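Every protein chain of the complex appears in place save one, which is left out.
Labels for the chains are A and B, by order of writing; each one numbers its residues from 1.
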Amino acid sequence: MTERVGVYVCHCGSNIAGVVDVVDVANWAAEKLGRRGVIIARDYKFMCSSLGQELIEKDIKELGLTRIVVAACSPHLHEKTFRIAAKNAGLNPYLVELASIREQVSWVHTDKAVATAKAKAVVSGAVSRVIENQALEEIKVPINPNTLIVGGGIAGIQAALEIANAGFHVYLVEREPSIGGHMSQFDKTFPTLDCSACILTPRMVEAGTHPNITLLTWSEVTKVTGYVGNFNVTIKKKARFVNEELCTGCGICQEKCPKKVIDEVYEAGLGYRKAVYTPFAQAVPNFPVMDKENCTYFIKGTCKACEKFCPTGAIDFKQEDQLINLDVGNVILATGYDLFDARRVRNDGYGRLPNVFTSLEFERLSNAAGPTNGNIVLRDGKSTPKSVGIIHCVGSRDRNFNNYCSVICCMQGLKFAHLVHERTGATVYNFYIDMRTAYKAYDEFYQRVLEEGTLFVRGKVAEVTDAARNEREKGKLIIQVEDTLASKQRRIPVDMVILSSGLQPRRDSKDVGKLFGISCSTDGWFTEKHPKLDPVATMTEGIFIAGCAQGPKDIPSSVAQGAAASARVLDKILQKEVALEPVRASVDKATCSGCRICNGLCPFNAISFIEDDQVTEINPALCQGCGTCVAACPAGAISGTGFSNEQIIAQIDGLLMKNLEMV
Amino acid sequence: MNKYLLYPGCSMDSSARAYLESLNTILEPLDLQLDEIEDWNCCGATEYLGINLIPAYSLIARNLALATKQMDSVNGTGGTRTVITPCSACYLNLAKADHYMQERPALGAKVNEALSAGGLEYKPGTLDVRHLLDILVYDIGLDAIKRKVTRPLNGLKVVPYMGCMLPRPDYKHRWSDHEHPTELDDLLRALGADVIDYPLTTECCGGHMTQIGPETAFELIRRLIAGAHERGAYLMAAVCPMCQLNIDAYQLETNRFFHTHYHMPILFFTQLMGLAFGREPAELGIGAELVSARNALAHIGVEVPVTQEPATPRKKDEGLPMPRRWTRHEEKEAVK
Partner (left out) sequence: MPQMTDERVRAGLNREEDLSLLNEVSVKTAGVSHLEMCIQCGTCGGSCPAAMDMDHTPRMLFAMLRAGMREEVLRSNTPWICVSCYHCVVRCPQEVHIADVMYTLKGMAIKVKLYSDSTAPHFSQTFVDMVETYGRSFELGLASRHYLKHFPLRLPGIMPMGFGMLTKGRIDVAPRRIKQMKQLKAILSRAKKLELTS
């Protein structure tokens, strides 16, 4: 049967028509491609409008079209639109082909004649290809209603609560002994200066006691298989050496443990914990973990003080790591950020000059539950600073380190200025390049800090040094900076320097991304599906992201993303099943030589090897039809539905205008 | 045998003769062989670049081109692509020409066009330009150096002065740090010296400003000398002829200008190496300095029994712990 093809050339306002002679392309197609089955070719202002779609539907019905080519924008944008139009008119949606004459033609060319000629070639290729297209059916799979959330910071907690409150089960996996994330380390939060613990603890407790939430702390995801609606994940629950059933969280063990360790995580290296510990008083869950590397018993074979004193016999030195296997339908990654390591900025002196502190260190210093009970003191542990310099943009907006703005550190620098002023009465300087206080009530906070008498110097600090040049500088830290508004180099002696270090992706973000089959930006933040219109979805169906894992942001935005991601998950759960694109690769087992070249290549982990048959197999639900394996197979055993050899060759022939008398 | 091409630079046989003499004494113990680039010319210091760009780079590149002629056979036995310079300004100029001829192909083409007038050519990237200190620390190694020490400099309080043009801009990431590099500290420590932490180690000595804007230079020199003096140094160790010259020869003038009375000798690090290797001051050009190092060296003339360097046990006090020390290794990790 010969196919009856309809070609529709879109003007896209002047986007395409401004460069491509669309009328000429349509006329040409009608005239020259008739031999290939084109029986109608039209041009129209906006094909994607409802009138444009109706045009196609009408032609299908009235002219009995069996194939459609829309020459318009990239398939990324409107392929779905036109497939639905075809479906509405009773035509299999996979018999529609988009020819991109906007992104690939009008937007990249200026010469009208050449652009028009190229547009014709692209249309010709699409027509040849669409004839080889086959009717495909969507793959439907049921959705498991359970959700996995990785990361128990404020973003992860928010998402967990939303889904749990909607009546679905959540597994919340947290690497540290307690949920809470960075927020649990802070004293006050900008811009309203609420006490961080006061607003966070209720949420943590709610998550810890919610019947629909299973907390898995001191745990990490080690393996992920499956696909949207049907993921299978393996979680390593590290040995706590404390029996969670028996422990009452009384804390006697930590009190009795003789081994003191610097707490690099929760206390940011400024305070100590024991070898058996809960990181902070309000920890959820509140039973401790034992840190094997530092426990005297594990090192020397004797001690067991904790075991001796535990009133419930909960200490269990024989506990082992546990692997837990779960089925979930959707995943939210809310793994947050790491603080930029300020030791890398050598001129700021952190690590060399004792009284240079990082932002997280300062959070601990100012926290009533911190190592100094909230007293803002120098590293000697007792002196109160009389002057403090707060340096913005440490490691951010700097091509030597991270090129991006870390978003929160201006506000955090202002928060510190306020806290120092309020608690010590010290003179406070803030050194900034640009003051970035966008968002609600933020600039008002800046005004407030100005009113308090903080001295602002516009200039990126050149160096912090202890090399005094005169008596005034002796024994001080000297901040050397150009006051760019006064165009003058200044040396400002202070007692204490606080570095507003930037945020950066988790050290293992690329590995975690790979584990879940999602990509990271060059900086290392998880990449969202669309930077504006789809900020919490990813290119992998069923995997969502929220909070700082997606990029630097403040608490309100992290919470909003947590809620947004949960809404997307609930949407999936409530659909009960999910339709998968039938564009898939498959292996012809008879042709596969078992060479395994393709095995490691799939970016979506869809390829596995069947040892028994010595051939490769592709899981159609995981495969996203990217074609990497198709191109790699030396035996030609893999072909892609929707991208068969016949289709590709026909398209190339079409592009080259083969079998076409050129006029 | 460690073989290198040598670009000595103009000062080595005039104002910095002591540098050359002392360098010659450590070659044999460290199994170093240096092959001087035949008919090398001045690198232009910091002067030529500001006058006319292409001639300036061509002047530098002539040396690189000449070096490539010798690189396949050093004294008839096997080759090397490494050119070493003992002067930081020469080092930077040679390294910079190599780097920019690559970064800016237009510059590379023009320079080669000029070189061709003299029948020469230089393909950027062919040579490795390195400073003497870099070679000693990273190729020869501190252990090998330590093994040759027969007169440890115990008790000699010295500030390591790296100067500015050596660790910066560091196109090839050869140094541990731009701001507070530790190579010179480590080397002096290997000689047994009492190395003082000197935060000014990479501050500028004033460069050519001693000639054209002495007030500016005197202030820079004052900061350096005062910094060394306040930290109790007997002397400073230099790795560059210009640094040594400015701090040594202009110290008197600086004192006069500020009404100060500093007496801060500055020796080349190779002179200190020679001493530690058992050579006598006269063989090392010691005495050629204008601010005499005699009193400073008297400290090691006195027979102080060799003592192990204390492992500085930290007193247990109420203080808060400091973050861990930053290492090159971590920097590499972080950048990954």
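Heads up, the rule we're going with is that a residue touches a chain if its C-beta (ideal position, glycine included) is under 8 Å from a C-beta of that chain, and two chains touch if they have at least 3 such contacts.
Owing to the predicted nature of the structure, the values given are computational and were not obtained by experimental measurement.
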| item | value |
| --- | --- |
| Candidates B:Asp13, B:Asp197, B:Glu230 or B:Glu280 - the one touching the absent chain | B:Asp13 |
| Among B:Cys204, B:Ile225 or B:Ala238, the residue in touch with the chain that has been omitted | B:Cys204 |
| Candidates B:Leu30, B:Ile84 or B:Leu107 - the one touching the absent chain | B:Leu107 |
| For chain B, the residues touching the chain missing from this view | 10-11, 13-17, 39-42, 44-55, 57-59, 62, 96, 99-100, 103-104, 106-107, 110-111, 113-120, 164-165, 168-170, 178-179, 202-204, 206-217, 219-220, 223, 245, 249-250, 252-253, 256, 287-290 |
| Interface with the undisplayed chain - residues on chain A | 347, 393, 397-400, 433, 458-463, 480-484, 487-489 |
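Please note the rule applied: only the chains that are shown with their structure count from here on.
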| item | value |
| --- | --- |
| Contact set on chain B toward chain A in their complex | 177-180, 199-200, 223, 226-227, 317-326, 330-331, 334 |
| Chain B partner contacts - residues on chain A that touch it in the complex | 262, 269-270, 341, 343-344, 346-347, 350-352, 354, 371-372, 379-382, 463, 465-467, 469 |
